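The complex appears here without one of its protein chains, the remainder shown in place.
So that you can tell them apart, the chains are marked A and B in the order they are listed, and the count of residues begins at 1 in each.
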Amino acid sequence: MMALDVNGTTRQVDADPDTPLLYVLRNDLALNGAKFGCGLGQCGACTVMVDGNAVFSCVTPISLLEGRRITTVEGLGTAENPSPLQQAFIDEQAAQCGYCIAGMIMRAQALLERNARPSDAEIRRQMQPNLCRCGTHMRILRAVRRAADAMGSASAAPAGGEARL
Amino acid sequence: MWKRLLLGLIVLVLAAGIGFFALAWRSAYDPIDPPGRTAFDDAAIARGAALAGIGDCAVCHTAAGGEAYAGGLPIPTPFGTIYSTNITPDPETGIGRWSEAAFRRSMREGVARDGSHLYPAFPYPHFTKATDEDIRAIYAFLMTREPVRAEAPANQLPFPLNFRPLMAGWNLLFLDEGPFRPDPNQSEAWNRGAYLAEGLGHCGSCHTPVNALGAERKDRRYAGGVAEGWHAPALDASSPAPMPWTEEALANYLRGWDPHHGLAAGPMAPVVETMKDAPAADIAAIATYVASLSGGRTASRRSADQVVAFAEERAFGPVPQVDRPKISAVQAEGLQDGERLFVGACATCHHEGGALPYTRPVELSFSSSVTGPDPRNLVRIVLDGIHPPEGQPGPIMPGFAGALTDQQLEALLIYVRRHFGNAPAWRELGATIRDIRGSDAS
C-alpha cells in the first residue's frame, strides 16, 4: 500500500512500487487522461505533472512519488467547468483524434505555471517532447498561446490583485 | 633618490608597454570584393567541406536555430561568454572581405583581418598546424556558402580580458605556431590522424585540462578536460572507458555508435554529427591516432574479456523483478533504495535483450559516463535525456529532471555507479547534482 497525492486527494494504491505511474492512474485510479503511447518516454501521451513539472508517467515508477503532488488533466477542470487551458483547447478546437491532447495540456500547464508569459519560441520548445500524429500542432500552439494570454492578462488585471494561474 | 627610482620605474613600464604594443600590434589586411563561386574549383570546395566537418566549424559557428556558419552561438568560458563569429561570406558581418591570406593568418595566429586579436576559444593553437593547402580548401568552402547577414552579439568579458591586445601575451606564452611535423617513426595513417586530430580536429581543446589562463597543459595532454559543463573524458591511458578504445571502436563511435562505447552525448554529439560524413580514410586515421594515445589501456586495467564478463553478470534480465541479479541493495544515508528506482524508471529500456533497435541501449557497464571520475555527464544525461537531431533517426532517452528529486537522483546514481560501474563512489555527487540543477533552474 502506498499513498499518492493525486489531484489534491490522497489515494491509497496497492501496486508494486516499481509500477509506472501511468498504469496506476489508469488501472487503479480509473483516470483516463494519461494515455499509453509508447511506454518509453518518447511521445508524451502519458504526460502528467509532478510537483508542477511535466513528467512521462510511463517511465516514472510510483516508488518515486510518495509525498509528491501529482496532477493529471482531470485535476485541472471538468467538461462542465474546464480550466483556462482546457477552455483554450476547446475554443481553438485543438484536437483531431485527441489522443495526444491530455498530455499536451499537461506539458503546457507545467510551462504556464512556471512562466505566465512564454514567448512562442518557448512554447514550441516546451512542447518538443510530445508527439501528435494527426497534425493538430498549429491549434495546440494557438491554444497554449491563448491560455497564456488569457491567464497573463488576468494576472495583470488590477482588480485581480494576486497573480492567478 | 625616490624621485629617480620612480622615474626609472616609469621608463621601464613605458618601455615594456611599447614593446608589448609592438608585439601586439597587427596590421590589417586590405578588404577584398567577395570572390564568387567561380573563383574556386569544385574539388577544393569539396575537400574544404570535409575538412570543415572534421574541424567542426559549424558546431561553434552556428547558433541554435540559426543559419549554418552565421555565428552567434554563446560559448561559455571560465572567463566570460564569447559569441562565435559569422564565417559566411557576407561582406558586412561575415568574412566576405577576407582575402585568403587574412583567413590563413586567422587560422595560424588568431588574428582577424582588421588586425585585432581573436580569443583562443577559437582553437587557432590547433588550426595553426593545418597545411596551407588545407586552409585554402576550407577558405574555398566557406567563401562559397550562402552569405548570411548576422552580427554576433558583443562578448561578455570582464576587464581586462575584454582588452584584445592582451592575447598577444597569451600567444607568446602558449601559441606554438607552425604546421604539423610528422613523426617518421609512425605509420602514414597515424601521421594523417595526428595531423587531423591535433590540427583541425582540435581534440585537445576539450580533452586536455587547461591551466589558469585557459591554455592546454602540455604536461597533461589528453588527460581529460571540461566542455560546456560536461566532462571530456581522458583519451590517454587514464581513459575511464571500461572497454579499451580500439581503432575499430573509435571509428564506429565517430560514425555514430559503437556496441562497446555507445554514442556521443552532450557537446560531443554535434561533433560526431558534423564529422560523420568525413572521408572514411580520415576517420580511420583519426581513430588510429587517438587509439594510440591510450595504447589500448584504460584506467581500470581490466581486459576486454573481464569487462564483458562483468557487464554480463551485472546486466538486468528482461523482467528485472523476477530475474534481478542478487546483489545487496544500496541504501545510502537518508536516501531511497537506488536499485528500486532503477528497476522502476530505467530498466524498461536498460535491460538486456530488449527488442528495440535504439531503445536497447549500450550496457551501462560499458559507459564511461558511469565509470568515469566525474559524475557530471551522467547527471546531465539522466536529467535531460538524449535526443537525436530533429527528424533524424537516433536513440531517444527521456529526461528525468521533473521526475527525480535531488535525493532520488543521488540514490539512483550511487546505485548505478556501484552496480554497473564497479568503481568507488563519486565524492561530491550530491553537490554536483545540486550545482547542475541550480544552474539549470536559473
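The criterion applied here is as follows: a contact is a pair of C-beta atoms (placed from the backbone, for glycine too) under 8 Å apart; a residue touches a chain by one contact, two chains touch by 3 or more.
Operating definition for what follows: contacts and distances are computed from a predicted model.
Visitor: UniProt protein name for the omitted subunit, picking from "Xanthine dehydrogenase family protein molybdopterin-binding subunit", "NADH-quinone oxidoreductase subunit NuoE", "Tyrosine lyase ThiH" or "3-isopropylmalate dehydratase small subunit"?
Guide: Result for the unshown chain: "Xanthine dehydrogenase family protein molybdopterin-binding subunit".
Visitor: Could you tell me which of the visible chains the hidden chain touches?
Guide: So, taking every chain into account, the missing one touches A, B.
Visitor: Among B:A63, B:I82, B:I95 or B:V148, which one touches the chain that has been omitted from the display?
Guide: That would be B:V148, which touches the missing chain.
Visitor: Of A:L4, A:L65, A:L112 or A:M127, which sits in contact with the chain we cannot see?
Guide: Among A:L4, A:L65, A:L112 or A:M127, only A:M127 touches the chain that is not shown.
Visitor: Of the listed residues B:I45, B:L364 or B:V379, which contacts the missing chain in the full complex?
Guide: Answer from the full complex: B:I45 touches the omitted chain.
Visitor: State which residues belonging to chain A touch the missing partner chain.
Guide: Touching the missing chain: residues 15-16, 19-20, 23, 26-28, 30-33, 35-40, 42-43, 45, 72-74, 76-79, 82, 86, 89-90, 93, 95-102, 105, 124-125, 127-139, 141.
Visitor: Write the list of chain B residues that the hidden chain touches.
Guide: Residues in contact with the chain left out: 45-46, 48-49, 58, 62, 67-69, 141, 144-148, 277, 317-319, 321-323, 353, 355-359, 388-396.
The rule is short, and it goes like this: only the chains that are shown with their structure count from here on.
Visitor: CA centre of chain A versus CA centre of chain B: separation in Å?
Guide: The answer is 36 Å.
Visitor: Of all residues in chain A, which touch chain B in the complex?
Guide: Counting only chain A, the residues touching chain B are 16-20, 39-42, 49-51, 53-56, 59-64, 68, 110, 121, 129.
Visitor: In their complex, what parts of chain B are in touch with chain A?
Guide: Listed in rising order, the residues of chain B that touch chain A are 65, 320-321, 336, 340-341, 343-345, 348-349, 356, 359, 385, 396-405, 408.
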